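Attaching a single structure in structure tokens format; questions to follow.
With one protein chain held back, the other chains of the complex are shown just where they sit.
Coming up: chain A.
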Amino acid sequence: MTYCSFCGKEEADGDHAFCRQRLSAIDPPRYCRECARRMVVQVTPDGWTARCSRHGQTVSRP
């Protein structure tokens, strides 16, 4: 199962077009895609890091 990293709900559950739009424009991921835990997110001027307590850290691509 994968989860939406904007709203934290299952990807298969409902329409995430709005979520995808936000993620592509102004939002870093907030929920882990694997377990939907809220992540600890640090935004910096040129990127972000997001850490799930179970699944580790994701870093924005340069």
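In this section, a residue touches a chain if its C-beta (ideal position, glycine included) is under 8 Å from a C-beta of that chain, and two chains touch if they have at least 3 such contacts; residues count from 1.
We take it that contacts and distances are computed from a predicted model.
**Q** When you check the chain that is not on display against UniProt, which of "Multiple sugar transport system ATP-binding protein", "Cytochrome c oxidase subunit 1", "Ion-translocating oxidoreductase complex subunit D" or "Biotin synthase" does it turn out to be?
**A** "Biotin synthase"
**Q** Suppose we count only contacts with the excluded chain; which residues of chain A make the list?
**A** Contacting residues on chain A, toward the hidden partner: 6-8, 25-28, 30-31, 38-48.
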